[in-house]
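Take a look at the following structure, please.
Complex shown without one protein chain; remaining protein chains in place.
Read from first to last, the chains carry the letters A and B; within each, the first residue is number 1.
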Amino acid sequence: MKWDEFFVTGEPMIYGAMVSIVVATLAILIGLTYFKKWGYLWREWLTTVDHKRIGIMYIISALLMLFRGGVDGLLMRGQLAKPENGLLDAQHYNEIFTTHGVVMILFMAMPFVIGLMNVVIPLQIGARDVAFPRLNAVSFWLFFAGAMLFNISFVIGGSPDAGWTAYFPLASIEFSPTVGNNYYSLSLQIAGIGTLMTGINFIVTILKMRAKGMTLMKMPMFTWSVLITCVIILFAFPVLTVALALMMFDRLFGSQFFTMANGGMDMLWANLFWVWGHPEVYIVILPAFGIYSEIISTFSRKNLYGYKSMVWSMIVISLLSFVVWAHHFYTMGHGAMVNGVFSITTMAIAVPTGVKIFNWLFTMHKGKIEFTTPMLYALAFIPIFTIGGVTGVMLAMASADYQYHNTMFLVAHFHYVLIPGTVFAVIAGFYYWFPKLFGFRLNERQGKLAFWTIAISFNVTFLPLFFLGLNGMTRRMYTYSESTGYGPLNLIASIGAVGLAIGFIILVYNIYWSFRYAPRDTTGDPWNARTLEWSTHSPVPEYNFAIEPTVTGLDPFWEAKKGGHQLYQGKFEEIHMPNNSGQPVILAILFFFWGFFMVFSWWTPAIISGIAILIMLAVRSFERDHGRHIPVKEIQETESRLRGEQV
Amino acid sequence: MKLDNTLPLEYRSEENSNRILGFWLFLGAEIVLFSTLFAVYFALWNRTGNGPGGHEIFEIGPVLIETFVLLTSSFTIGLVINSMRLGLKKPALIFFGITLVLGLVFLGVEIMEFVTYVHEGATLQTSAFLSSLFVLLGTHGAHVTLGLLWGGGLLLQIKKEGFTLDTSNKTFIFSLYWHFLDVVWIFIFSFVYLKGMM
């Protein structure tokens, strides 16, 4: 292979990106060396097994990926702003909408949700860490390795360009001969293994490590949503594993699963992809429902209305999510009978979702609603998501879907579901739990300004797409002619996208400003909230709770504050904590190189990396690390320091 | 560390029982993985292109050997757990060794089977049917290979440390894994080989 094939050439924007990547990397390396932070970085972050720090790393990565995916989105909207625009050519546009989809779903929404899970779940159930802290670090680093592998594709070798759905035979070596889709299969595979491990880890954590007295039906709603989400991960991700493996075999080893000759079946890929892909949507939306439940209940100063039906509706949604996937391709011609069945199962999801909407509304009934920034996102979610939901029902009707399929109507629908559903939720959760992690709140005024900018711009961006879709504009077109009449609405949408970008800039500024100037919160409970995580200090000490809490009902901290219940019974005892380890990050680096060599079919280095991975597993197997114990004296000191007493 | 001495050693600490639950969940994921591979196989099994069909390449002899050794190894790994519960290190080591040797025999026969197929012109690239066959069998074979490496390492650890909280937990989890591979093989034997030869 020649160097000009290895690096992507001929595109000024990509040269710019290359230069900025090199400059940014150099700046980070020089900065770390100059400020002598290498040791700190290694000891406190790269080797950490603390769920809170892992959560923070997930969230930082997700914010970076939000930037990457957002720039992709802006470029797309820029290209479509006017007819026959020349900002991007077809190939570049195709790569950008592909990476936009993959990055936003798999490297932004998922890690953001998993980051919040990491931060919150052990605290919310009164545990000191997750069940398998080391595995948790492995999960994070594998996700990170996968994300980095995917992201280097646009400068080295070329990005995937067959859509985030990568339908065959388009994604086959015959029609997509660049290495782009090799990156797709390998990076998602590596990140996917991490996600599967997260799923297992959190199921065990939630099932086995809850505080004394916290029965399943006394778990906070966010914990419930995460439990159900992890069960979906457990059953959905292996399907993706298989699909991606078959894709890799087809592309790298010449197998015939999805090819056009020798019996290959292209729609098999579509089936496998969506058997994973539809549950995946619920993997990112159910935790969002959990986050909203916490926030709406907290800021209405009221317990969650219809707790049991909230739990059951999530269980029903999770079951239905596995039996609706064929609605993604009603148009493949599997007849009225099959389409009818899938239409009904799909529309049935509206019922439990509606139950949740009404329960949220009635949680506010007779409440005392406070319009804080997290609450504003939760409140904006209800009307916007309902539009996403009802258009989802419209799309579910097979006969009508023949007219919506592959159009901007569909694009508008899923953005109306995923942005208020997931993006608003993770931002709301970020604002809500931020003081728990860092000990101060993000500035409310700036936060509200960012909120209004984002919420309004969102509608300006995506509402026009419904009409464009009904007017016959298909998705993934890199250009359109003036005679189509698509120009004006596209221009409005593009203006909205600029507004979204401004909103996110304000949000980032808000974080920066608050780090410098926001007043410290010493209470540990700045929102007057209800669940266990608020009963410990902010920032949370590494062991989370000096004494393991005892719980008698829902909203235990609220009850405790009302004087009904003693959360911490007993005295300080030695706390057993896991040791940090450099193995997870080393393992992930090896996976990264293995993936990279596989992408380019460089077999010898790939095999060497594979053997190195096995050696790392063996090292782990032979290791005997039983953690360490924090002595009572140290706990007492930490506790009094966190309470603000002088030691 | 909180220990509940009424439980078998491998379940005794909280970490140990968490690990076992975690591994059961992992096996749940593995069931989905193999189900998907079976689904792919059934979707493609009559799409033979210009290549041979199952009945043309399957031979009952090697398959019976594979089935026999794998089933026997599932029995011997059960004996390992039994010995472990009784606190008998030496018999456990012997049965563990037999299990791994049987696994190795299985793997050897399977590799020979693959070589035969390739010599008959039935390769991964020939047809959709053969792709799905090789990947289904290969995934199972890769699991056995990984199991052999894992089991080999574990054997050394037991030899060195005896049955501790750690090693007994690992051994128990390994036995779950090994039984699982046996169950998958029974499905492969029934729905791939027997069905294909009929």
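To be clear about the criterion, a residue touches a chain if its C-beta (ideal position, glycine included) is under 8 Å from a C-beta of that chain, and two chains touch if they have at least 3 such contacts.
The rule is simple: contacts and distances are computed from a predicted model.
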Name per UniProt, for the chain absent here [options: "Iron ABC transporter permease", "Quinol oxidase subunit 2", "Phospholipid/glycerol acyltransferase domain-containing protein" or "2-oxoglutarate ferredoxin oxidoreductase subunit gamma"]: "Quinol oxidase subunit 2"
Of B:22, B:49 or B:103, the residue in touch with the unshown chain: B:49
Chain not shown: contacting residue from A:163, A:541 or A:610: A:163
Sole residue of A:383, A:488 or A:631 that reaches the chain not shown, by the stated touch rule: A:383
For chain A, residues in touch with the removed chain: 90-91, 94, 162-163, 167, 169-170, 175-176, 239, 260, 263-268, 271, 275, 300-303, 305-309, 322-323, 325-326, 329, 331-336, 338-340, 343-344, 347-348, 350-351, 354-355, 357-359, 361-362, 364-371, 379, 382-383, 386-387, 390-391, 393-394, 396-403, 405-407, 452, 456, 459, 463, 466-467, 469-472, 474-480
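The rule is simple: only the chains that are shown with their structure count from here on.
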Touching residues (chain side chain A, partner chain B) in the complex: 131-132, 196, 199-201, 203-204, 207-209, 234-239, 241-243, 245-246, 249-250, 253-257, 259, 261-265, 268, 272, 275, 576, 614, 618, 621-622, 624
Touching residues on chain B, where the partner in the complex is chain A: 1, 14, 17-19, 21-22, 25-26, 28-30, 32-33, 36-37, 40, 43-44, 47-51, 124-132, 134-135, 149-150, 153-154, 157, 166, 170
